[in-house]
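One protein chain omitted, others in place.
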């Protein structure tokens, strides 16, 4: 790796971290060297210490978090001990996970100017830098816009520009792709790659490994429970990575077909037609004077699993919010079980649809999980005994019953993934017939995703699940039907297998054909449901053994 | 409701002024009118306030609702404070009683009315010189204006940051209300204020806690971008030009004159026509 004469930009040697607030070790002895031209990928299950490692190199530990640190950490060739965060920000530029929380400017230009202003640079210099950076990451047209009105993808780019404008030598980014559609992810990673190619370096923490691998990281660090499971080249990583925990490229799955674990796919409920659960008749939806979706005709059945795909800001959330009257149609009519949604009381809607919002914290307010679960059912007039019984049931369904004293824990002290599952439990406690999930798996590792979505789909009493996601493979694997929303319309509405074959959909903005899509297109002939990627990989591997010609579509791209 | 600040007076005379001027004028105006009980004195100041307000070029349609609230509130205040509970110990004593307010039995004289008009005028004109602060300063100029007025650089940035948080807090409030409604939450219609407050918990608590949790990340993000150094550049350059100085001087002279008059005892009696 790199030229030994060059001084490393970041040098972490056998560092350990223990947070003082809990007294628990979060990171075992870990080493990481980053030199100019390096693109390092850090991955691992939720809670394994990835963010902790980043906090170590940008100085947040120990300056902002109280923690005990051992080992040696050099940034820009100098030890971090005794240096301030501000001092190190000249070398390490950091992008934290959620751009919404780190934007400080009211306008894009003010936001990008923030760092240089703090450095006390002259105004002309700042103006020059803003123009240059905005041009470089392609956001010049946004400079005068208010940051509050930007889409997720735009916001992420602006946050990145705000880091680049300070001209750091290394950028470290924590889960940059969690809320981005595939195309926006690609754009962002392309900029990161370019920064590295022009003499910088980058450390990227991400669960979406497959998408990072396209950008040829120079090294991969795989952590598990705070200790290093693997450190080295991409090839070695692909050979060792636990398939159930890391989302690997499909070609790798085929190559390692023999060791793939069995995955139970939740049984599909036999759909007995009946009145549609949700029907849009020429519906137009928008905010204020702005139309987001126009003239939508869509029928979702009572026993279907429907995935909604589409780029950031296409109106996916808006579409499903109309089902529970959080937004009213400006034209047309939305029917629930055959009658106009506007005629239904909010309580009857609440028992028809269990709605889980994009941001899990929105509704958690009680002092304990028990009270949180009881809130909805109590509003429905259930008896305390019923509520207790129901709470136990939903906690079990959402795999939360294993957590110690879960009923007495304050909900917001749970981990992010646990909070997400709790919000689903909260929705299930009201015994809805249809579950609506808005990006349930954003920012979670593959294992959690699999477990979580499996249980949500299998929950008793739930007849149908409609979910919004950016994870194309998740949609293909778990849905009976996929609706793609883009440019204010429904641009596709078919079965997963047909969607994978519909070439024109994948060339649109916001969607990218994954390895799984290509494999389905190239190798699956029947129109039936798409098998789980592991099963498909096993099938293809057998096929290729009996037929050794190179398989198109399974080659890495 | 829209909580984002509205920049209504674009292009007007006051919008072209240095934002510091717009912050200083209300202060000087307050010094001028405070404690003046003589209607004629307040009328003099009011003339200046009206001219100043006209120069702000705030379209009437944009602030109609604001004025309605302001006038209604002030009217109630004036009626309660100066007519129902007449405090005109300043009056000559043998003034002609125009009528007596039922229930409170306070006598209304010309003095009372003159005094009420003085107070009313004082408030409305204070609002007039205050409105340009809300509608003629671009929100992004507020922080730098305070910084240049001598407030701590960091606190001044806090003002900018407040405006950054307004729209997101509003959005978060709406989403929380939506989320809770889907769990069967309804606003309490109870007449018992304690009960009403308790039922607000499901909305107020998550909005607050969410904002606080997010703020931890904002603190880190700001530190990571070097916030808090000794010297900070503000992209917006502020400069007092000659017109700014003239306007400021005008209000300063008015304030000085009124304070002098007060000391000389010229304005402390209620004027009766």
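Order of writing sets the labels: A and B. Residues in every chain begin at 1.
FYI, a contact is a pair of C-beta atoms (placed from the backbone, for glycine too) under 8 Å apart; a residue touches a chain by one contact, two chains touch by 3 or more.
Here is the rule we go by: contacts and distances are computed from a predicted model.
Engineer: Can you work out the missing subunit's protein name as recorded in UniProt? Choose among "Xanthine dehydrogenase family protein subunit M", "Iron complex transport system permease protein", "NADH-quinone oxidoreductase subunit J" or "ECF transporter S component".
Structural biologist: For the chain missing from the view, the UniProt record says "ECF transporter S component".
Engineer: Which is it among B:13, B:67 or B:240 that touches the chain not included here?
Structural biologist: Final answer for the missing-chain contact: B:67.
Engineer: Which of these, B:43, B:117, B:138 or B:209, touches the one chain of the complex that we don't see?
Structural biologist: If we include the chain that is not displayed, B:209 is the one touching it.
Engineer: Take the complete complex as the reference. Which residues in subunit B touch the chain that isn't displayed?
Structural biologist: Where subunit B meets the chain not shown: residues 1, 3, 5, 26, 30, 34-35, 37, 63, 65-70, 73-74, 76-77, 80-82, 85, 87, 115, 119, 123, 126-127, 130-131, 133-134, 152, 154-155, 157-159, 161-162, 164-166, 168-170, 173, 191, 193-194, 196-198, 200-201, 204-205, 207-209, 211-216, 218-219, 222-223, 227-228.
Engineer: Tell me which stretches of subunit A touch the chain missing from the display.
Structural biologist: Answer for subunit A: residues 19-23, 64-67, 365, 367, 410, 412-413 touch the chain left out.
Here is the rule we use: only the chains that are shown with their structure count from here on.
Engineer: Once bound in the complex, which stretches of subunit B touch subunit A?
Structural biologist: 4, 139-140, 160-161, 163-164, 167-168, 171-172, 175-176, 178-186, 201-202, 205-206, 209-210, 213-215, 217-235, 237
Engineer: For subunit A, which residues count as touching subunit B in their complex?
Structural biologist: 58-60, 63-64, 85-86, 89-90, 93-94, 96-98, 100-107, 109-110, 113-123, 126-127, 146-148, 162-163, 166, 321, 324, 326, 346-347, 349-350, 353, 355, 357, 359, 361-365, 375-376, 379-380, 412, 426, 430
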